[in-house]
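Can you read through this structure? Questions will come right after.
Right, chain A next:
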Amino acid sequence: PSCRPGRRGHSLVVAGSTSIQPFADKWAEVFMEKRPGEIVDVQGGGSSAGIQAVGTGAAHIGMSSRELKDDEKELYQIEVAHDGLAIIVHPRNPLDNITIEQVKSIFLGEITTWESLNGQQKAITVVVREEGSGTRGAFQELVMGKSRITKKAIVQDSNGTVREIVSRDPNAIGFISLGLVNESVKALALNGVKPTEEAILKKEYRLVRPFLFLTKEVPTGLAKEFIDFVLSDEIQELILKEGLIPVRRVSRPEGSR
Partner candidate 1 sequence: MGPQLRLQPRTEQKVVQFLMYFMTSLAVLVLVFILVVILKNGLPQLSLEFLTRNPADMGREGGILSTIVATIFLTFIALLVATPLGVGTAIYLTEYTVESRITKVIRFGAECLAGIPSIIFGLFGFILFVNKLKFGWSILSGGLTLAFMVLPTIIRTSEEAIKAVPQAYRLVSFSLGSTRWQTVTRVVLPSAIPGIVTGVILSIGRSIGETAAVIFTAGSALRMPTSLFSSSRTMSVHFYILAKEGVSMPKAYGTAAVLVISILVINIATYYLMEKYIRRKS
Partner candidate 2 sequence: MKQRGILVRDFSHYYGQTRSLNNINLDVYRNEILGIIGPAKSGKSTFLACLNRLNDLIPGSRVEGKILIDEQDIYGPEVDVVALRRKLGMVFATPVPLPLTIYENIVFGVRLLGNNNRKELDLIVQDSLEKAGLWGEVKDRLHTSALKLSGGQQQRLCIARVLALKPQYIMLDEPTSGLDPISTMKIEDSLRALKKDYTIILVTNNTKQAARVADRTAFFLMGELVEIDETPVVFTRPADKRTEAYLLGKFG
């Protein structure tokens, strides 16, 4: 999927963050099923590209997975979901809390054993997502900044696989979307804050980024309908199922991943 100029007319062009794109694709698909005749055209390009596209009118809705900078703030922003990151370890790992600096050192490859963290003289198995994935992008942005994740890290191409590996290796540490944490792994508290929905909504847990929809004006017409649709119970529930944190509380279904 490449970046084509937005088509006018009946189709609604949504463009921006590649992290949101796969989800937005899904939402658009469901939307178009419900509203035959309407076309929602979702494109990637990255958050900055999305912000720019709304500014120039190339897209009706922009998608950003980062907070807007000051000079971008004249756009209307709608939070549609949160993407939280949990730092996970094996359930038997005695460690419960970690600081963001420690996380950074571990993923930089500076701390290589558990000794300073939980007293065990075991080598740390660092597990990360692959280059290009939104989860890794978020982690890079929120934790690592400009520093590189260590080359020695084990790389897996899905959150499920990262969780699976951490759940099997007592010495492993990794990060996954918060929504995917289950009893097979332990999510660490960060600087003393447990990664709960509450903490996130209260902005106490720091490894979280918003999924924003942006418009130039107050949304109207098809754009408004689509945004409302995304904020509806149906889609917010879907959001939860897909590992994101909905902006509106809906009852959490059993066995969600």
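Candidate entries met the following condition: all candidates are chains of the complex that A comes from, given by their letters.
The definition used in the following text is that contacts are C-beta pairs under 8 Å (C-beta built on N, C-alpha and C of every residue); 3 or more make two chains touch, one makes a residue touch a chain; residues count from 1.
Computed from a prediction, not measured in an experiment: that's the story for all the values here.
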Touching candidate for chain A, same complex, options 1 or 2: 1
Chain A residues within the candidate 1 interface of the complex: 156, 158-161, 163-164, 167, 184, 255, 257
